[in-house]
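The complex appears here without one of its protein chains, the remainder shown in place.
Chains: A, B and C, in written order; residue numbering restarts at 1 for each.
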Amino acid sequence: MSTTDDPLSWAREYTPVLQSLGDEYDDEEPLAGYTIGLATHMEAVSGCLVETLARAGAEVLFTASEPQSTHGDVVQYLDDQPGITAFVREGMSDAEFDEAQHELLEREPDFLLDDGCELIAKVHDEHPEIAKQILGGGEQTTAGITRAEAMERDGVLEFPVYSVNDTPMKHFFDNVHGTGESALVNVSITTNTVITGQTVVVAGYGYCGRGIARKARGLGAQTVVTEVEPRKALQAHMDGHRVLSMPEAAEIGDIFITSTGTRDVIRREHFEAMQDGAQLANAGHFDVEIDLDGLAEYAESVSEPREGITRYTTPDGRHLNLLADGRLVNLTGPASDGHPAEIIDTTHAMMFVAADDLLTRDHDLGPGLYAIPDRLDRQMAERKLETLDIDTDAVTEKQVAYAEDWRNEGSAF
Amino acid sequence: MSTTDDPLSWAREYTPVLQSLGDEYDDEEPLAGYTIGLATHMEAVSGCLVETLARAGAEVLFTASEPQSTHGDVVQYLDDQPGITAFVREGMSDAEFDEAQHELLEREPDFLLDDGCELIAKVHDEHPEIAKQILGGGEQTTAGITRAEAMERDGVLEFPVYSVNDTPMKHFFDNVHGTGESALVNVSITTNTVITGQTVVVAGYGYCGRGIARKARGLGAQTVVTEVEPRKALQAHMDGHRVLSMPEAAEIGDIFITSTGTRDVIRREHFEAMQDGAQLANAGHFDVEIDLDGLAEYAESVSEPREGITRYTTPDGRHLNLLADGRLVNLTGPASDGHPAEIIDTTHAMMFVAADDLLTRDHDLGPGLYAIPDRLDRQMAERKLETLDIDTDAVTEKQVAYAEDWRNEGSAF
Amino acid sequence: MSTTDDPLSWAREYTPVLQSLGDEYDDEEPLAGYTIGLATHMEAVSGCLVETLARAGAEVLFTASEPQSTHGDVVQYLDDQPGITAFVREGMSDAEFDEAQHELLEREPDFLLDDGCELIAKVHDEHPEIAKQILGGGEQTTAGITRAEAMERDGVLEFPVYSVNDTPMKHFFDNVHGTGESALVNVSITTNTVITGQTVVVAGYGYCGRGIARKARGLGAQTVVTEVEPRKALQAHMDGHRVLSMPEAAEIGDIFITSTGTRDVIRREHFEAMQDGAQLANAGHFDVEIDLDGLAEYAESVSEPREGITRYTTPDGRHLNLLADGRLVNLTGPASDGHPAEIIDTTHAMMFVAADDLLTRDHDLGPGLYAIPDRLDRQMAERKLETLDIDTDAVTEKQVAYAEDWRNEGSAF
Partner (left out) sequence: MSTTDDPLSWAREYTPVLQSLGDEYDDEEPLAGYTIGLATHMEAVSGCLVETLARAGAEVLFTASEPQSTHGDVVQYLDDQPGITAFVREGMSDAEFDEAQHELLEREPDFLLDDGCELIAKVHDEHPEIAKQILGGGEQTTAGITRAEAMERDGVLEFPVYSVNDTPMKHFFDNVHGTGESALVNVSITTNTVITGQTVVVAGYGYCGRGIARKARGLGAQTVVTEVEPRKALQAHMDGHRVLSMPEAAEIGDIFITSTGTRDVIRREHFEAMQDGAQLANAGHFDVEIDLDGLAEYAESVSEPREGITRYTTPDGRHLNLLADGRLVNLTGPASDGHPAEIIDTTHAMMFVAADDLLTRDHDLGPGLYAIPDRLDRQMAERKLETLDIDTDAVTEKQVAYAEDWRNEGSAF
C-alpha cells in the first residue's frame, strides 16, 4: 500500500466549493499583490482555504485562532509552499500563541480573515497604526461578530469588515449542522457513552444550540433547552424540547452543552445542584461559558479518569466531568480533527469570496461591520448545489408577474 | 348532560394569550371610539379575536378572507353581541362574499386587520376615498405581505400597515408548526390514508414548507422538497430531504403539498408525469398554486369518490386526486375547523396588539409597510411563556459586561 | 362533474393487496360452499374485505365489532350484492348491536373472522352448539387475542383460531403505523389543537403505544410513557421518551392516550392530579382503559363544548376533556373514517388468507389458538412489496453456505 498522500489529500475531496474556486481563479490570480492574514483552527480543511487563497495569487500569512486544535503536519506542509508563511505550530503555549499572532500582524497584512475576531481585536488594541493601513476583513463566527459589533459601537473600527457569519449559508449550514452534529459526536467519543436515553441540556437556542438539540433528539436523547430570549425559548418549546431555567435543568441533566456566546452560563449555583456523573461540555467559541474558576474553587479534588475528561470531585463526593477543558468540544476533543470538512468548505469559501469582493471590487466602503452581500451568499449556494448535482426549479414569467401584481387578477378570489 | 356551552367556549380555553389581553384591557377600553374592520377565516378561534377587540372597546366589523371556511354558529353568536357586526355568512357564493367585503368597507372602518391583504387591496383598488381616511392596518399572511409589498412598490398605499406576518413569533409558531401540522393532519383525514411510508413532495421551503416537510418526515414519510431559491434548497438538503426539480418529483410523489405563495407550481407538464393515485393538496393562501384550469383541461373526466376529493381521470386512465378544491387544505378540508386554536391565538394576539399600538401610541407613521416593532413580538412571547408556565434565565450583569467588552479581558485567550 | 362512484371506489384504490387476491381468486372461487361470518369496524375499507371474500366464492355474513363506527352507505351497498348479507346498520343502539351479532351467529357460519374476539366469545358463551360446528376462525386485534388466550386456558375453545394479530406484518404495519398515526391525527382534528409542543402521555408501550409515542415525538411533542413491564419501560427510555409512573405523568400531561389492553389505566387518583384542560383519549380496543364510571362520579358537571368531546368539570373547577366517549379515538372520533385504508388492507388480506388456508388446506388442526404460519405472513409482505414496486436483494449461494458453516472458513478470524 502506498501512503504518499499529502496531509490535505482527504480534505480536498471534501471541499468541492473551495476547489471549484481555486480552479476558476488560479489562472487569473486576482488576489496577486495582496497579503492576507488568516487565523482559524488550523487543520487540513483550513489548509485548503490557505491553499485556495494562494492559488488565487495572494501572499498568505496564517496563524491559529485557538492553540489546542493545530495539526503540525498541515502547518508544515503549507509552510513549505511558495507564498505561504506559518505563524503557528502544534503544541504552542498560550503565551507563544499570543506572540505568534503579534508577529503575523507586524508583517502588515492588507486583509484579515478572522475567527473569533482574534486578529481584528488584537490589531486595533495593540497595533493601532497597522490597523489604519488594513483594507478590510472578514469574520466567520457569532462570537467574533459580537465582538466586532462592540468595536463598532465604541467607534474604534478602522476598516470595513464583512460578517461572513450572518448569512443564511453560514447559519443553516455551518452552525446548525456542522456544530450541531460534531459537538454530539465528540461528546459521545470523548466519554465513550451514548447520547441516546440521556437527558441533554443545551444552553442557548441560537443556530448552534438548535442544531445540537435537534440532533440530540434525533439520536434518542431527552432534550432540555435553557434560554434568556423569550422567542427562542418558545421556539424550543414548539420544537419539542423541554424549556427550563438552568437551576431546574441542573438537577436533571446528564450531559450539559453550552452554546450561548456569553460567560458563566453554568456556574457555582448550578454545580451544586447537579447529579453525580454529570458531563459538562462547551460548544461556544470561548472557554468562558462554563465557569471554570468557579468549578475549580468548588471542587475538593481533580483527576483525569480518561483522556479529554477532567473529573471534579465535589465536597459531597459527586463527580462532575468536564470535557476538553471547557474549550470547544467539537474542535478540541481528543478525537477531533476540526469542524467537518464539507461544512467548513462552504464557510471558508465565503471567507475567500469576502476577501475577493472587498479587495477587487471598488466598493469604497468606510470602516464598519457589513453584511456580506446577499448575492455572494446566493452564488455560494448555487455553487454548492452544483457540486451536489441538485436541480432547483426556475421561476416562470407568469410567476414573476403574479408576484408583482397585487390585484391578483385571474385568481379565484 | 348539559350542552349549553356557547360556540366560543372551547376556543376560549385554547386562546390563553387573547384571554389575558382581554382581561387586561376590558376595564380601560383603550380602543373605544375606533371602528376595526377584520377579515379572516371565520371560525371559533377567530371569534375570540373579534370578542377581544370588542372587550377592548372597539366597534368590530368582520367578514371572511375565504368563503368556504366560515362557521355559521360562530358568526351568529358574535353578531348577537353588542358592538359587533357580521358581514359574512356560511355558504356564501363567491359573488356574495365579494359583495360583503364591499359592504364592510363602505362602513368606513378606522383600521383593517387583514388576511391575504383582501380588504387592504380592495379598499385601495375600489374605494380609494375610503382608503385615504383609514388610520392603519395589520396583515398576517406571507401571501398578503407579498401583495402589500407590491402595493408599496407601486406607491399606492395610503396608510401604514404592520406586517404581523414577518415576526419570529409568526414564522416559527404559526407557519412552521400550525400550518405544518394541520396541513398533514387534514391530508390524512381527508384521504383516510397514512403519511407514513408515502413519498411526500413539498413545493416551497419557506416557513410553512419547512414545517410540513419536517413533520411529514417525523411521521415516517420519505420527503422531497422542490425550490427555486438555492439557499432554501440547500437547507432542505441538509435537513434530510431529497431536493428535486418538480419534473423529477412529479414522477415519484404519492402526495404533493404546495406552499410557495405563487401560481402554477404544479402544472400540465407535471400532471402528465405523475403516478396513478397521486394526491394533490395546497397549503398556500390562494388556490392558484396547483394549475386547476390546466388540470381540468387535461382530464378526460372528473368525479368525487369521497368528500373533499375531486378525482381527475387522465387520458391514459390515471387518477389524480385533488384535495379541498386546491384551496388551503388545512382550512377548507372537510374535517377542518380552522387553524389550530393555540397557534392562531398568538398570531391573533399580535393582530390585536398591532391595532392597539398603531391606534393608541402616537407613532406618526406615514403610509407604508412596517415591521411590527420587535418589542411587541417579544412581549407576546413573554405573555405566551407565562401561560405555559415556562421559566427562562435572566442575563447577569457580568454577561452584559462581557457582551459589551470586545477586548474580552478575563477570558483564557 | 359526475359523482357516480360507489362507496367502495376510493377504498379499492388503497387496498391493492386485497384487490390482487380478489383478481387471483375470482375465477377459481376456492371458498365456494363456505359461509363466513365477519365482525369488524364496518366502513369502506372493511367493505373491500367482504367483497374480496365474496369474489373468492364465499357466502359472507357481516356485522360490526363496535356500534359507533358503522357507515350506512357501505352497509347498504354490500347488502345489495349477491352472496352478502348485512347484520348491522348505522346508528344501532348497544342492544340492537348485540342482537344483530346473535342473529348472524344463528345463521351457523362455517368460519368467523373477528375483531376483539366479539363473535368467537359470544358463540362459545351463548351458542355452544353452534360453536361445535364451526371449522375455524381468525382474530386480528391484540385485545381479541388476549381474550382467546384466556378461552384456551379455560379449555373452552371449540375450534382452531388463527392469530392474525401476532405476525410481524400486523405488529409493525398496522399497530405501529396505522394506530400510531391515526390516533394522533384524530386527537388533533377532534380537539382542533396541535400535537406539537404538547406533553403527550402514552399509557402502554406495546406496538400501538410505540407507534403513537414515536409519531407524537416526530410531530414535536414532549412524550411521556407509562408502563408496567420493565423491558418495555426501558425500551421507551432508550427511544427518548420520559418514563414515569401514571401518578407522576398525571400531573404534567396535556394529552393522555391509552393503549394498554387493560382497564382503569387512568382512574380517580389520576384525574385528581391532572391539569386544567387535560385531554383524555383511548386507542385500545375497549372503552375500559379510562375509568369512565370513576370520571363521571368524580365530576361535578358534564357538558359537550365541541363534537366528540365531553367536558367533565371537577369539584375544584378544572376541565377534563374526554374524546370520543373513551372509545377508540382513531375509529370513533367525529372525523374518523376508520383505520387508514392501505394499513387495514394488509391486515384484512391476512384475514382473508387465514380463512382460505384453514378452510382449503387439509391442516387437521384441533381446537386452539394458532400462530398464523410464517410463510403466509411472508407471502403477504412479498405481495405488498410488489404493489409498492420495491425490490429486495436475493440471497447468494455463498451466503447460504456461509450461514450454514459454523467454522466460518475463509473469514479473517
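Definition applied: contacts are C-beta pairs under 8 Å (C-beta built on N, C-alpha and C of every residue); 3 or more make two chains touch, one makes a residue touch a chain.
All figures in this text were calculated on a predicted structure; none of them were measured in a lab.
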Touching partners, among the displayed chains, of the absent chain: A, B, C
Of B:197, B:334 or B:373, which sits in contact with the chain we cannot see? B:197
If the hidden chain were put back, which residues of chain B would touch it? 196-197, 217, 220-222, 237-242
Hey, which chain A residues sit against the chain that's not shown? 1-5, 9-11, 13-14, 44-45, 177-178, 180-182, 185-186, 188-189, 192-197, 215, 217-220, 277, 301-306, 309-311, 319, 334-338, 340-343
Please give every residue of chain C in contact with the chain that is not shown. 66-67, 94, 97-98, 117-118, 121, 125, 146-148, 150-151, 153-154, 168-169, 172-173, 176-177, 226-231, 233-235, 237-238, 243-246, 248, 261-264, 286-288, 327, 377-378, 381-382, 384-385, 388, 390-396, 398-399, 402-408, 410-413
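In the analysis below, only the chains that are shown with their structure count from here on.
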Over half of interface residue numbers shared between chain B and chain C means same, under half means different, so which is it? same
Chain A to chain C, mean C-alpha position gap in Å, rounds to 51
Indicate the residues of chain C shared as contacts by at least two other chains. 196-197, 217, 220
